[in-house]
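Here it is, the structure in full.
Complex shown without one protein chain; remaining protein chains in place.
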Amino acid sequence: MSPIQHTHSFRVRYGETDQMGVVYHANYLNWFEMGRTELIRGAQISYRELEERGVLLPVTDAVITYKKPARYDDQLEVRTIVEELTPVRLTFRYEIYRMPENELLVWGKTMHVFTTRDLKPIRLSRVEPELYRWLEMQHRGES
Amino acid sequence: MSPIQHTHSFRVRYGETDQMGVVYHANYLNWFEMGRTELIRGAQISYRELEERGVLLPVTDAVITYKKPARYDDQLEVRTIVEELTPVRLTFRYEIYRMPENELLVWGKTMHVFTTRDLKPIRLSRVEPELYRWLEMQHRGES
Amino acid sequence: MSPIQHTHSFRVRYGETDQMGVVYHANYLNWFEMGRTELIRGAQISYRELEERGVLLPVTDAVITYKKPARYDDQLEVRTIVEELTPVRLTFRYEIYRMPENELLVWGKTMHVFTTRDLKPIRLSRVEPELYRWLEMQHRGES
Partner (left out) sequence: MSPIQHTHSFRVRYGETDQMGVVYHANYLNWFEMGRTELIRGAQISYRELEERGVLLPVTDAVITYKKPARYDDQLEVRTIVEELTPVRLTFRYEIYRMPENELLVWGKTMHVFTTRDLKPIRLSRVEPELYRWLEMQHRGES
């Protein structure tokens, strides 16, 4: 089975464009972050609550491939999956589509570690076992 | 005497422009913040250290007047003064100039209260009397 | 009658917070811009199309009052009205609410002129009379 895809819709804001007339390339990382926030919302615990309990997911690596530019007011979708999961690391994969054309604009990945508030590494499987099991199910495609 | 003006130079970044071909208007608030950070650096204590000691300066009001647009790669100056100061409140005034033309582009103000980390109001004159006296001198124009 | 209010819902993104643990104050200007984009979408012409036809609405002044901080993942609403309208100028007024508490966090205004792509002033009532009439109806509260 393949990972469960979570979809989140949004529009491009004016301030996200640059003088090239298209979206400034750094903004896609913000949209990836929206994608993983919305993915995790499907669990019993939101990413916000997770942080309030003292678990952070800092980004250790990011890769982005830009195929076509998004433009102001475009209706977009970010589609997010859990691509890899271990007790200490997590990788999300994202695709950004223009709708309703369903045209792939950008894809990318972000790699994360689980840490305390002081950015010390922890094992998610130990500190938040329920969330860990839920993420495993997203990764394996079991619902 | 008039307040002492602190000047900080910087260049416009590409990502600060929008599809109008000029700087997106929200960025001037970031530049105002650079202006007050650099003003306070002149004191014995930096704004960063102030926060580490538990004193925050959240913004309560902001006003901005846009006269001419800044553009990518423009060499700019933000000139900052302490316009008003009481034991519980502080107002900065800013002007943004394009250099070397010395052309006024934008001016504005931000009003602040002094608070704890939990955003509870405090009297700066009591918790940081030295910084308070230094700010008074900036405001009165005494060096 | 009072102006017609347009409501747009959205969530706070992680990157919109700062180390104070709340939303960085400049981001409210981005949300105001979302508010006016969504207001204008109710007309026959979107703001995007308006720009494509060569009419821009640069901001000339902005005022913002911050009452309570928004936080990461808060569900917010921006409520926008046309506060003033003349053939050459337009003022929007915005309120940002936290939902479902319906708690007012921030309010503000942005003033705009109508210009060509080269930022030369124009009369909207002449170049886009239909949009001008529609904005008048929003302002007067006639639907």
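A, B and C are the chain letters, set down in written order, and residue numbers restart from 1 in every chain.
Assume a residue touches a chain if its C-beta (ideal position, glycine included) is under 8 Å from a C-beta of that chain, and two chains touch if they have at least 3 such contacts.
In this text the structure is predicted, and so the values were computed from the model without any measurement.
K.L.:
With the missing chain put back, one of A:Ile4, A:Ile45 or A:Ala62 would touch it. Which one?
P.N.:
From the options A:Ile4, A:Ile45 or A:Ala62, the contact with the absent chain belongs to A:Ala62.
K.L.:
Pick out which of A:Asn30, A:Ser46 or A:Ser125 touches the chain that's been left out of the picture.
P.N.:
A:Asn30
K.L.:
By the contact definition given up top, give the residues of subunit A that touch the hidden chain.
P.N.:
The missing chain touches subunit A at positions 19-20, 22, 25-27, 29-30, 33, 51, 56, 58-66, 69, 119.
K.L.:
Which parts of subunit B are in contact with the chain that was left out?
P.N.:
These residues touch the chain not displayed: 11, 13-15, 29-30, 33-34, 37, 46-48, 51, 72-73.
K.L.:
Write the list of subunit C residues that the hidden chain touches.
P.N.:
14-15, 17-22, 24, 26, 72
In this text, only the chains that are shown with their structure count from here on.
K.L.:
What chain is most central when centres are computed from CA atoms?
P.N.:
Nearest to the common C-alpha centre lies chain C.
K.L.:
Counting only C-beta pairs in contact, which pair of chains has the most of them?
P.N.:
Top-ranked chain pair by contact count is B-C.
K.L.:
Could you work out how far the Cα centre of subunit B sits from that of subunit C, in whole Å?
P.N.:
Roughly 25 Å, centre to centre.
K.L.:
Taking each chain's centre as its mean C-alpha position, how far apart are subunit A and subunit B in Å?
P.N.:
35
K.L.:
List the centre-to-centre spacing of subunit A and subunit C in whole Å, with centres computed as mean CA coordinates.
P.N.:
Computed value for the inter-centroid distance: 29 Å.
K.L.:
Which subunit B residues sit where two or more other chains touch them?
P.N.:
19-20, 22, 26
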